[in-house]
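Certain chains of the assembly are absent from this excerpt, and the rest are unmoved.
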Amino acid sequence: MGKIFDPEFMIRSFPEVLQALPTTLFIAFVSGVIGLVIAFIISFIRYANIKILSPLAKVYISFIRGTPDLVQIMLVYYGIPLFLKAINEKFGTSFDVNGVPSIAFAIIALAINAGAYMSETMRSSLLAVDSGQLEACYSVNMTRFQALRKVIIPQTIGIAIPPLSNSLISLIKETSLVFTISIVDIMAQAKIVGARSFRFFEIYIVVSIIYWVVCAVVAFALSKVEVYARRYERKVDS
Amino acid sequence: NGAASTKKNTVKVTTVNVGTEGAYPPYNYVDKNGKADGYDIAVMRAVDKKVQSLKFNYVPTAWDSIFVALESGKFDIIASDLGKNPEREKKYLFSEQPYLYGSSQIIYKAGRTDIKSLKDLYGKTVAAGVGTNTTTALEHFNKENGNKIKIKYTDGNINNALQEIDSKRVDATISSIITTKLTAKKLGIKIDGTTAPELGISPIHLLFVKNDKGSKYQKLIDKALIELRKDGTLKKLSIKYLGKDYTTKESAE
Amino acid sequence: MIQLENITKSYKKNHVLNNINLTISKGEVVTLIGPSGAGKTTLLRLLNWLEVPDSGKITVADAAIDAAKYTKHDVRNLRGQSSMVFQHYNLFKNRTVLENVADSLIVVSKMKKKDAFEKAEALLKKVGMSDKLLDYPANLSGGQQQRVGIARALAVDPKVMLFDEPTSALDPEWVGEILHLIKEIAAQGMTMILVSHEMRFVRSVATRIIFLEHGELVEDSNPKDLFEKSKNVRTQAFLQKLTYEEE
């Protein structure tokens, strides 16, 4: 008969689960970076209230935040081929995306997803900067873009980092959704190892510890950036 | 779709993606080296050897999206301990040959004596994994008998159902006896099981996408399955992976 | 150099500026006086298009803009003509004292970093901030911030300078120094508008004094005439307080 809990098995399975860590990190990192770029562009569009684009950005944010991530990934991965299939049947064309590796779909889907969430965070941080700062930039004839780069954005970083770090950490864990499209990340790997050995509890603990370490490193790095970004602020005593 | 063609001694070899859950031992799982294995896969490998023109590539995929992946052409065959039922047959193509007979049992906490058939479950709560064939059968039974059984859906994973039984949150589950016993043993959960007369024994098939390509594969593979049955390969594999011969209806009982 | 034509500005029901018409020539040093809430700051901010007038036309040096119809380019062009010292300084919080002054040189004027920092240092020396070059605004006293704000505005070499109470936070010694500095710049032919009630500014720098009240130009003359010949009752009352020394 088995034990309720088998610590030795836990230790044994670490290396095997860790095999999939590069996949998780790669997907999380690349889609995180792309997501940040998307978020930056979208938040700027909303902040500057650029016509035509601003309402489109709103729809994008609403759709992405409003629908399950799982569905978005499936939509990108299975929907695009299905859509092409329908097109092909109708018009006799022969579009095909099977050459594209599935990891690309995963990254696209996750980046689009993370971008929507992060753009809202960035927008609110931009609005939190005192309007006098922007006025001062204009008064010395900076363009809005220059003002953002030199003055406004640096002041938003301290405010934006904690919620952005929420999004980035969520992203690392959301990476597990890629198993939906047959990519084996550490969560999928854990499920596979767990299924083989019938020890889900231990394996979930293993995977949690790995996630925790990764997330703690990311959170730590970001908190250092936060402290640096707030270096010019004045503290109130007690 | 899913075809990267290479030439090998004048025979044109097509690579076919085969979907599998990869987390349902002993039927299908991924071994330590990252290779798919299990009874389902072993059968497919034997088929692979027989069918010159096809080469199989196994893709473990989350249960949630395994059918969606098939429909969208990400793979053309599913080998994942699947039984037939009318709904499935409407949408997909099955191998005419079953390669296994699954026997589902009613599983309950060891020591209980009050459950002998589905009728004994009236008024009781039964855990049922979403999307499995036994669940579909149970739903049918329940519908025909006035919905007297309380179905508590679970996330597919037998683990959850066993935990629920052990903590008495549910009375029973209906599931493949092989997997369940294995899991329960590992977890140290004591269970008993009864074959449910109402559910009987259900044949397990391979599943194909419902189009020309699918029926082409179906024909090729059916032929291979017949041969494998004849030469005793299926029986050998069943004993190797499942501990017993479940490849004929009689032996499975 | 500067021209305001039929400028009107109101916030909801509060009419802050009523149909202002004003022409200022090159080299004039105009001091704007008037009670709190008269619209002085609003008038300066309009010249930098930080407030958009409800109607009217503004010309500053080479740029003209009409509230009825303008492009982003017009706004940018207008802002390029002048620089401003804000009533609340508005220093860049995330930039050091040196960077506050040098940034526009590097970013806008595309000066080399080294040159920009040199020029910034020289200006900061003039306002006595040499020992705080690497401090952040939050760590400066009120007067120190104000002096950095003045240096920043001077740095961009604008055609027109707008000062909103540039000595409000300064002690008398520094008021003297800044007065000196402004005189120096005025001597080089710079056009300036100063909002200030500092007698030394009103009397000794200004070539022209404008008294603004309730959004209207009540009086517009040179300092001498104003103090000696003004006939307007309100102006006289206000001037009396301005020169009043003891109760």
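Letters A, B and C name the chains as they come in the text, with residue numbers starting at 1 for each one.
We adopt the following convention: a residue touches a chain if its C-beta (ideal position, glycine included) is under 8 Å from a C-beta of that chain, and two chains touch if they have at least 3 such contacts.
Everything numeric in this text was worked out from a predicted model, so none of it was measured.
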item: Whole-assembly formula, with each chain kind represented once in the display; value: A x2, B x1, C x2
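The working rule: only the chains that are shown with their structure count from here on.
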item: Chain whose averaged C-alpha position falls nearest the assembly-wide average; value: A
item: Distance between chain centroids, defined by C-alpha means - subunit B, subunit C (Å); value: 82
item: Centroid spacing, where centroids are CA-atom means, of subunit A and subunit B in whole angstrom; value: 35
item: Subunit A-subunit C separation of Cα centroids, rounded to whole Å; value: 47
item: Subunit B, residues touching no fewer than two other chains; value: none
item: Residue list for subunit C, restricted to those that touch at least two other chains; value: none
item: Contact footprint of subunit A on subunit C as seen in their complex; value: 45, 48-50, 76, 79-80, 82-84, 86, 88, 90-95, 103-104, 107-108, 136-139, 152-153, 155-156
item: Residues of subunit A touching subunit C in the complex; value: 130, 132-133, 135-143, 146, 150-151, 154-155, 231-234
item: Touching residues (chain side subunit B, partner subunit A) in the complex; value: 1-2, 19, 22-25, 29-32, 34, 59-62, 64-65, 68-69, 71-74, 157, 159, 182-183, 185-188
